[in-house]
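For this view, one protein chain was removed and the others were kept in their places.
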Amino acid sequence: LNKRKIFNDPVYGFVYIPYEIIFDIIEHPYFQRLRRIQQLGLTNYVYPGALHTRFHHALGAMHLTTEAIEVLRSKGAEITEEESKAVCIAILLHDIGHGPFSHTLENSLLPVSHENLSLHIMQKLNETFAGKLDLAIQIFKNRYEKHFLHQLISSQLDMDRMDYLNRDSYFTGVHEGVISYDRIIKMLAVDRGKLVVEAKGIYSIEKFIIARRLMYWQVYLHKTVISAEEMLLKILQRAKYLGLKGENLFASTPLRLFLENKITEADFYNNEEYFNAFMVLDDYDLFDAIKSWMNADDKLLSFLCRRLINRNLFKVSMESKPFPEDKMNDFRKKAMEFFGFNEAESKSVVFTGSTFNNAYSKDLEPIDILYKNGKTMDIAEASDQLNISVLSQPVVKYYLCLPKEILH
Amino acid sequence: LNKRKIFNDPVYGFVYIPYEIIFDIIEHPYFQRLRRIQQLGLTNYVYPGALHTRFHHALGAMHLTTEAIEVLRSKGAEITEEESKAVCIAILLHDIGHGPFSHTLENSLLPVSHENLSLHIMQKLNETFAGKLDLAIQIFKNRYEKHFLHQLISSQLDMDRMDYLNRDSYFTGVHEGVISYDRIIKMLAVDRGKLVVEAKGIYSIEKFIIARRLMYWQVYLHKTVISAEEMLLKILQRAKYLGLKGENLFASTPLRLFLENKITEADFYNNEEYFNAFMVLDDYDLFDAIKSWMNADDKLLSFLCRRLINRNLFKVSMESKPFPEDKMNDFRKKAMEFFGFNEAESKSVVFTGSTFNNAYSKDLEPIDILYKNGKTMDIAEASDQLNISVLSQPVVKYYLCLPKEILH
Amino acid sequence: LNKRKIFNDPVYGFVYIPYEIIFDIIEHPYFQRLRRIQQLGLTNYVYPGALHTRFHHALGAMHLTTEAIEVLRSKGAEITEEESKAVCIAILLHDIGHGPFSHTLENSLLPVSHENLSLHIMQKLNETFAGKLDLAIQIFKNRYEKHFLHQLISSQLDMDRMDYLNRDSYFTGVHEGVISYDRIIKMLAVDRGKLVVEAKGIYSIEKFIIARRLMYWQVYLHKTVISAEEMLLKILQRAKYLGLKGENLFASTPLRLFLENKITEADFYNNEEYFNAFMVLDDYDLFDAIKSWMNADDKLLSFLCRRLINRNLFKVSMESKPFPEDKMNDFRKKAMEFFGFNEAESKSVVFTGSTFNNAYSKDLEPIDILYKNGKTMDIAEASDQLNISVLSQPVVKYYLCLPKEILH
Partner (left out) sequence: LNKRKIFNDPVYGFVYIPYEIIFDIIEHPYFQRLRRIQQLGLTNYVYPGALHTRFHHALGAMHLTTEAIEVLRSKGAEITEEESKAVCIAILLHDIGHGPFSHTLENSLLPVSHENLSLHIMQKLNETFAGKLDLAIQIFKNRYEKHFLHQLISSQLDMDRMDYLNRDSYFTGVHEGVISYDRIIKMLAVDRGKLVVEAKGIYSIEKFIIARRLMYWQVYLHKTVISAEEMLLKILQRAKYLGLKGENLFASTPLRLFLENKITEADFYNNEEYFNAFMVLDDYDLFDAIKSWMNADDKLLSFLCRRLINRNLFKVSMESKPFPEDKMNDFRKKAMEFFGFNEAESKSVVFTGSTFNNAYSKDLEPIDILYKNGKTMDIAEASDQLNISVLSQPVVKYYLCLPKEILH
């Protein structure tokens, strides 16, 4: 390359492609596919600007990684060009295993975790690229001696989180998620092989943890988003049920494969056809099918699809305790009467679930603060005023979804 | 409504729903469909953040309209609540007639202009809403006595342009399009029944016109965007050709209808089935089909679809003069040899076209500047330094598209 | 006014002058004087952009107040035009009593609190404006029946705090202080005569409280700022000491008056000359004098002035406990030896102090959250996850200042 390739990014201005192999990976159909998978699924039903893709996020996280590497080097950390390239590849591909609405998909069509899939795809790409991803894979799997390189791509302060908070704030317009990512990155350092933050950056880290928490409650776990995603799950579960029964539903070829076959994780890895189908599956297959299913013969399926497409979503209540079973049964009876569903079907229109969030986890590797005297301390202890400890308590919320027609 | 509904908009912070009927229109499936149609079509191939929808743009334009109405009223312009409501409805629905990739669609599947369609849909909605859109339709058609109300929704300084420049800048990240919309709106006034700009706002208007021009060359007519959109056009033309011939291509039901039938504008308006199909057609139908067609039997169709989906786009050259026919023929011959296409097919892989832009048009109603002495003047004359006159010269550019394999 | 006056404000875009009397007050020399008093005193020694004035802040706070009034009215709160005007006047003038570096001044030249002074000046202006400030003064003093109007100008969620967080963030560039002021204002309501926040806004309030806390530690109580302000205090105390002794120091006429006379709060209110001098005293008098005093005969005075002007500031250590007296004495001895000061003088170059901050105070009127069921709850209880309670614990820090030359 005589001129470095640039991507336009409203969040950072420009994103440079630092290595030729990075550009080649981006051009690969596996990576281009991420252009067709939205980062936040159905969140745009609440925040209409939230249409950004996993493609853009992956580029952004890579951009922050190059900045972090530069800072660490300027403070004396030894990072070779090969290592730098490998970290960039690893962060670029850290989410490559995501399918459309991936958490939903895992619970309906395809029971394979996206982390395992990311690794699997990286290995496939490594064959294509003649072993050039070896080191990236080692770092991704945390098998490389310089632990801090892994922390850049996967930890409580990784470039993944850093980018998604920035990006999700920008596209949703929820300023509560805005973080001083540039300041945080400037404060990174390596201490005894681990990624640490200089003490000066403590307020920025506090704000980062709080911002993440606020984003959880305002965006990621927003009750309308939960409603839409749960409805999508019920739709896919119903479609799979019908598909396995042999009903002929409209679907693209790859989607049909996942609807009409019972697939275990083992099946998936043993059958190239499944893998190839997955690698062309995206938001378009699902949404085009759901639009068609508005006219499906199956009453429950068409009921759910019409409501989802026309944004006539189920109402959601949230509580700090589980909803009692008898209350659920009352509502289900109402749904059976009102809409004419049978008992089994009624469980797809009146249902509960729970969400979980902790802004900072004490079970994971801590964010360490580095003081001028050379000592380090977990942010949860270092931050005596804000009491990050309090934030590290997990918060569980229970929700109940149902059509508003049966509310009264 | 005891509490006004709010939409989140990263561009303006919040967008309020000023009237109950506005909210009801937004909830209608016709309007919800705009959630599934991107404002800038394939522009995200160049600016990956440009995924915002016509839904969001319509809300934004309505928001600016409410602000403009407030300013005009504060300066003494008489605008009744009924008129205010009607203008808001009119701007909200001004683009409702857009289908997915609408300019492309008009030239391939459905020869109906989106302006006519918008009016048609407004009339359909007027039936649903028992005549409550009467005044909005009058204003939309410029049949209402207060001409300035029409100018708010359609003129060289309308809230449509104002919003799309803001919004397209925000989501592409191209700051050249940033305008001082708040300042411009604050400077609006009504003079003898027409919308004018107070003289203080002259620099902001200049900047607005220049910003629009810069956005044309940097975004709307970016050569890679042109390439992608032209490829899409060739795809749809080919699919229609095959559809009319009776080939069985994968397509959703509404898309199939447009592929397999020759439809004139008259047909469209006389056949409710066509209208209903159009009202559920969106980006998902088209992109899901194109992805399937990567494996179509037709060589040309699969060739074009693969390249488009995997972003292996045709190279584009731009010139200020048309490309000579013999040069075209040379390239087409190369394409026939290299890819094995026949002559007719070669015209779908080597082709030319032209773009046209003028930042300010002297043929349209002028933007009038209002001076303190009560006189008004066309901005093209008022702006003696910048020479808006120069900007009002239309600029035509010719482009040539072809696969890079035959470039040398 | 046939056209409303506008002020340019980079923070909010434009600030409108809502009433003619507001404009007249702004034009009064008492208010124009605020143009010459920086909002953050010597903070620009750390954040070079922090040069904004009390003039700009007062306009900004008034702007937010007009927005809040509009929101409250839209939700049914009754606010007459007279009341609206009065609140605007009250917030505009809430800080009019500030002198240059006012906290420092109170502890050196003039022992009058700025709150009392603000009221005094409002009463003087009320004479000039023929009683038109009566209601504003009532509201300012919290003697008016509609308590929520007072809360807009003085409470834990007043427009004063709202503006200074925004403004100080903008001009310092410390993004930690950015708050969603527009969202908070949109969520305000009146409940049983009190200002409350609708439950939807709870996250924005949390962020507001945290932002305020972060700004305290990063800006208002930044140790270098403390150092500069303490040095300024020592300078003014020394100058007053010399002035009272009859030494002839360079000073403008008004400054000279405060240097050469011992003035009690009672003296000040009884002597028009003092008041008139105060009303022309600003940053320019003080800084011009301090620059001159770099060449003063008094060794201590010139020592302090040179260091302050050339930004050769004392080093600051901060601890959570007071510094032991013997440690202080050791350092003072060093200072006596190194610089040749006597014991009394050494206390002006080696000294301690303490700062205090709590982000949310339980002793003040609470910020009340209004739920859909009509109940209200103190944010400290409502916010179960973040534990605002923790934030409401006051934090005290002790600091030690001394010249770096004697550190080792």
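A, B and C label the chains in the order they appear, each numbered from 1.
Assume a residue touches a chain if its C-beta (ideal position, glycine included) is under 8 Å from a C-beta of that chain, and two chains touch if they have at least 3 such contacts.
Quick caveat, the model's predicted, so the values are computed rather than measured.
Participant: Sort through B:176, B:267 or B:365 and give me the one touching the missing partner chain.
Facilitator: B:176
Participant: Of the residues listed, A:182, A:247, A:267 or A:365, which one is in contact with the missing chain?
Facilitator: With A:182, A:247, A:267 or A:365 as choices, the missing chain is touched by A:182.
Participant: Check the options C:170, C:258 or C:399 and report the residue that touches the missing chain.
Facilitator: C:170
Participant: Looking beyond the chains shown, say which of A:13, A:324 or A:340 touches the absent one.
Facilitator: Once the missing chain is taken into account, the touching residue is A:13.
Participant: Name, in rising order, the residues on chain C that touch the hidden chain in the full complex.
Facilitator: Those residues of chain C that touch the unshown chain are 7-11, 13, 27, 29, 32, 35-36, 44, 46-49, 51-53, 55-56, 59, 170-174, 250, 252-253, 280, 282-285, 287-289, 291-292, 294-295, 309-311.
Participant: Please identify, in ascending order, the residues of chain A that touch the omitted chain?
Facilitator: 4, 6, 13-14, 74-75, 182-183, 186
Participant: In the whole complex, what residues of chain B lie against the chain that is missing from view?
Facilitator: Touch set of chain B with respect to the missing chain: 175-176, 178, 180, 203-204, 206-207, 210, 213-214, 217-218, 385-387, 390-391, 393, 395.
The rule we apply is simple: only the chains that are shown with their structure count from here on.
Participant: Using only Cα atoms to place each chain's centre, name the chain farthest from chain A.
Facilitator: Using the mean of the C-alpha atoms as each chain's centre, the farthest one from chain A is C.
Participant: If you tally contacting C-beta pairs for every chain pair, which pair wins?
Facilitator: Contact tally peaks for the chain pair A-B.
Participant: Could you tell me the distance, in whole angstrom, between the mean C-alpha positions of chain A and chain B?
Facilitator: Result: the chain centres lie 32 Å from each other.
Participant: Taking the mean of the C-alpha atoms as each chain's centre, how many Å separate chain A from chain C?
Facilitator: 44
Participant: Roughly how far is chain B from chain C, centre to centre by C-alpha average, rounded to an integer in Å?
Facilitator: About 51 Å separates the centre of chain B from that of chain C.
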